[in-house]
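Mind having a look at this structure? Questions to follow.
Omission of a single protein chain aside, the complex is shown with its protein chains in their original locations.
We just call them A, B and C in the order they show up, numbering each chain from 1.
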């Protein structure tokens, strides 16, 4: 059984910036030295609603990127979709306010030790952690291609600076309002067949992750995906966020996606059993 | 059975000013034409905590005074003690924010038709509605004396402008940090014995109101007091705010202090039965 | 849109819309009439009335709790005679549909009340509150005992005849709610009201004693909504043909829809009116919009929808 991220700490962070980007909010938090522990793929759990809120659980957000600057110290960037009352509350926090965070949490994307051809696939706000990841991969000499998809253009998150870190970037929208019409999964098959990709890193809706896993099945392509399951605690103590995962021996366990994930090996996740209980043959 | 205040309306009001005065916040709300329905003694019920708050009930505050000005239209002033999470939330609302109010609610102080000697007695923030009342009484030609009491000086609310509306103002604190050392009830007996008071208007802690009622018992002095009972609805539908009150026929009823009050005849309130159930002889 | 069929029935009573006040949370309606016309909502369910006038419980009678509140009113009221003489005619004059809630301390008292209510014109239904935990009856609650709850409904049924539908209001504080429900239906209840408040307590940290004058009180408000949804779902699963008037923590159209999908034919709004005097009418409007947005052709087609297999 795995352990909670050893860097995880619980602290107050200051909102340094909060600006709208398409349908998202780009929120920058001052987190000081904690940046040193943050890896691409990790997430943060944030208390929402203020004092006397009826929302008692934290909300999870992928760490989009971390940076250190002379003026602000260590900072962490999040890309937040105003979805329900918790995320909307976060998006309404003004500069200077404090938020209570626990970070970094969960597993990180595995970084290859030698240069490989990496394909980064993001759905909606799922692209957030991929730009930070791209920078790391680039620094390791990898070729980094990126595919981003969403239902509509306003849900594509692709910042200018981010684009510099990738060799290529293609955008797909289901309504054709930005980039090409269609889904990200379509070109992936071509790239796999062409053997022009060694590792796929993905982050986005579970349906997209599952579809990619099906494409990489029976190929040599490694698929590291960042899953998104509803989480009550984010720190491994509640068992609400589990996914059926097969280990090397073939045994299926219900692993906590908050500490054994969010980054998991796509070929081990038993996508067809998500939302079900495996045959009770433990 | 009495009716809900006919002027009562449910609307959003803008916070026009919020400033600390001693241990209180003086909060001014823009309420437009609603000022026309507000009488001294009425109160307002305010939704607190914002969206997704765990506080589901309104908080009641006496209307300290209302005014109409060319620049702000109709305004209502409240004097709020930051007590628990609801009142603290209200005290933290900044200028320009909107609050959801129901007002005016409850009964008002009865205004004599001919000039009388009026004594206004306020405990803590209980002085808030008395200054507005003083102005009305003054306009009717009454002599208006005021006694304010509190545990300590910072809990005395006595604004400069307010002092102009009264013939005399004496302050008592239990720690002697402002005005005279002692309680407001002490000088009242003297004034009653001297027959220099016809009506007492009081607002403050229930203990103070009861003590005044005991002083006016068996005298000709009329005692109109604004009571403060915990209220769930403020509009007469929940029956939580009741007080035992004797009517002219001698029968005791549990009256709702939100619609049959807050201003009640002190000689009719059965103070010794508050918090008890009268003998079941209905 | 405008011809969306929002009507519902409880037994043989018909209502234009399915959103009602909850007993004890609207007094006799007059006060809320300041905020919206009572005839625009489904029905006014009046505060449970007893045979004799009653002082109720000592104050404090309420405590706010996280997303909820406790109350311990103890059925203060004017007694059935004064109530029928003063409150009902006024409601009928407003063209409001009226459901009278009755409460008693003995099986006989319920029957007596039913007899007095029977002859009153303009009443849509009678709600029999057998579940109030506040009554000073050795703490014994009718609705917690299968036998006494049956006997109450049996007595009321016999008195009422078939004229007015009987809605039996049950307490969630029981081990086996469907069996209690089954019993009262067998005894003649046409519909069920679910749920009454959940028994709770708050200790006042100043006095370090129970805060309420009556020590325990009934928990209501959003905090108990999941309990209400579960209760309605369980009972509807057991008796899909028995109409349920659902209640417990409803404060938005979404909440009301949850109860209806779980199996409620109508929804009463209680505590929400304390925080928002327009709650009943706003929830009714939101519910209507939601049902239309979800594509339901009628309210009735949504009742109990959560019980269908996802593939249907």
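The definition used in the following text is that a contact is a pair of C-beta atoms (placed from the backbone, for glycine too) under 8 Å apart; a residue touches a chain by one contact, two chains touch by 3 or more.
Just so it is clear, the model here is predicted, and its values are computed rather than measured.
S.K.: Quick one: say which of C:41, C:223 or C:267 touches the chain that got left out.
M.R.: Of the candidates C:41, C:223 or C:267, C:223 is in touch with the missing chain.
S.K.: Looking at the whole complex, which of C:11, C:104, C:183 or C:200 touches the chain that is not displayed?
M.R.: Checking the options C:11, C:104, C:183 or C:200, the one contacting the hidden chain is C:200.
S.K.: Pick from A:23, A:177, A:240 or A:268: which residue touches the chain that isn't shown?
M.R.: With A:23, A:177, A:240 or A:268 as choices, the missing chain is touched by A:240.
S.K.: Given the contact definition stated above, which residue among A:70, A:160 or A:277 touches the chain not shown here?
M.R.: That would be A:277, which touches the missing chain.
S.K.: Considering the whole complex rather than only what is displayed, give the residues of subunit C touching the chain that is not shown.
M.R.: 63, 65-68, 70, 144-145, 173-176, 198-203, 205, 207-210, 215-217, 219, 221-227, 229-230, 233, 249, 254, 257-258, 261-262, 290, 294, 305-306, 308, 310
S.K.: Could I get the residues of subunit B that touch the absent chain, sorted low to high?
M.R.: Contact residues on subunit B toward the absent chain are 54.
S.K.: Contacts of subunit A with the missing chain: which residues?
M.R.: These residues touch the chain not displayed: 1, 3-4, 6, 8, 10, 47, 54-58, 100, 102, 229-230, 232-243, 254, 259, 274-278, 280, 282.
What we mean here is this: only the chains that are shown with their structure count from here on.
S.K.: Starting from the Cα centroid of subunit B, hunt down the chain whose centroid lies farthest away.
M.R.: A
S.K.: Please compute the C-alpha centroid of subunit B, do the same for subunit C, then give the distance between them in whole Å.
M.R.: One centre to the other, that is 35 Å.
S.K.: If you average the CA atoms of subunit A and of subunit C, how far apart do the two points sit, in angstrom?
M.R.: Whole-Å distance between the two chain centres: 47.
S.K.: Centroid from C-alpha atoms only, then distance subunit A to subunit B, rounded to Å. What do you get?
M.R.: 56
S.K.: Among the residues of subunit C, pick out those that touch two or more other chains and give their numbers.
M.R.: 66-67, 222
S.K.: Which residue numbers or ranges of subunit B touch two or more of the other chains?
M.R.: 54-55
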